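A single protein chain has been omitted from the complex, and every remaining protein chain is retained in its original position.
Let's look at chain A:
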């Protein structure tokens, strides 16, 4: 055992690990997880992982027994997004493993570090269509950063070490380890490698001085520059460098949806979110900029609208990304830097100087004042935007907020001004309904002293609301805010705008009474119909020392604006009727 590992065990109060001791594959796995400093495991047992669960019995690990494997992986994902540390989940073979698929794809699309451990049937049964057999490594090839099928217990320590390394380095992502039952039961002397050596894998990319100089030169020549800061800022922990760079160069910052919190939404240089439901100023900035600096952003089609030739038509595009495959993938670029955004900015800051951008900043400020996010207030009718404003004002923007997918997600992105990284947790790339609530559980476990709010729709919440059992069982004080418009709101909005009000299959009026549902799980439930009631019950929810579900009954026919309709370009924004 290395000195570092021995110190780590001592520091964390972990029972000493005997190297060379003959142990099972299951015990080997758990020892490896200890050495990777894993504290929480989210999972669900089953036949093929019984050896692992037997080893877990009475062990050091804190295991969270979710009520569905999808809950486990989204919770592990929320934990990872809230901390930057890899989330770990376990599922059994066959259906247990396939229930992870949506969560794995969610993490892959948003570059979240996860290590997913699945059991499989014994190798003697592999390929026989045995009970609960599924080729999960094959199924997940397109949605993992990498996956392993363990054939020999002697490979297991190396594989676990590699899995954590791959999940957390470079562009983070999910890694799957599939362990057949015979390997979990087999015994071998315990070892753990000190180092990872994966030929051909480039874990980190520090840009050359020449690349950085070209980057700085391109930026400094701009008169109307704008930074497009993506999730890569948060993944690279480059918030300080971004702020220093933007302030020194006087370049306004647009946060992509995944980048919200990577630059304070309250900063004078912040232009908030662009794209389909972004604000007028951010989109105008992209349309009129002479230089767009993409930092850890992938020029997703919710920003370019898939009309890449018309996107930022007056701008040279400068792109920094740790994943070289993102450079030039979606938009034509003038300057590219294949590198870690944190080290790129750290190298660029001393070389950079202020751009001649004050006239541009004044113009943007004028637009910001003229075209803020706005909605029509309507007496006693509770508007969903008002709910988000209430959440923001009551927490001073300091909460961790998770969301599902749909209208409430966009309103949260618009009306909650995220100031800190890792405070907005939402499925951006895959758009996974049912993500928000279990993700909030993971975030709250990671940060027990912070306020964690899960903003969900009445549709998405019903996909994973069985995890109310978890918040009740472990007294996890997540505040669930259901933006309840009794329908699938975003689908309804599209049907109204593009399908001539033909509301096909969006009616959710026959949903459970969410207050009673919460109470059935032993969780406090509250309801509000008016702005006044909303303030009162939300104050009660925040004051309650435990989980709460608040059913905000909001106006049904409210739409998310601004909106750029699918197929249009950013200059074709609908600002709404007020």
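Keep in mind that, in the parts below, a residue touches a chain if its C-beta (ideal position, glycine included) is under 8 Å from a C-beta of that chain, and two chains touch if they have at least 3 such contacts; residues count from 1.
Please note the rule applied: contacts and distances are computed from a predicted model.
Participant: Quick one: find the hidden chain's UniProt protein name among "ABC transporter permease", "Cytochrome c oxidase subunit 1", "proton-translocating NAD(P)(+) transhydrogenase" or "Acetolactate synthase small subunit".
Facilitator: Hidden chain identified via UniProt as "Acetolactate synthase small subunit".
Participant: Among A:137, A:357, A:385 or A:569, exactly one should touch the missing chain; which is it?
Facilitator: Answer from the full complex: A:137 touches the omitted chain.
Participant: Thinking of the whole complex, not just what is shown, which of A:16, A:200 or A:350 touches the missing chain?
Facilitator: A:200
Participant: Return the single residue from A:328, A:372, A:512 or A:567 that touches the missing chain.
Facilitator: Considering the complete complex, A:328 is the one touching the chain left out.
Participant: Out of A:52, A:75 or A:166, which residue would touch the omitted chain in the full complex?
Facilitator: Final answer for the missing-chain contact: A:166.
Participant: Considering the whole complex rather than only what is displayed, give the residues of chain A touching the chain that is not shown.
Facilitator: 137-138, 141-142, 145-146, 149, 166, 198-201, 323-325, 327-329
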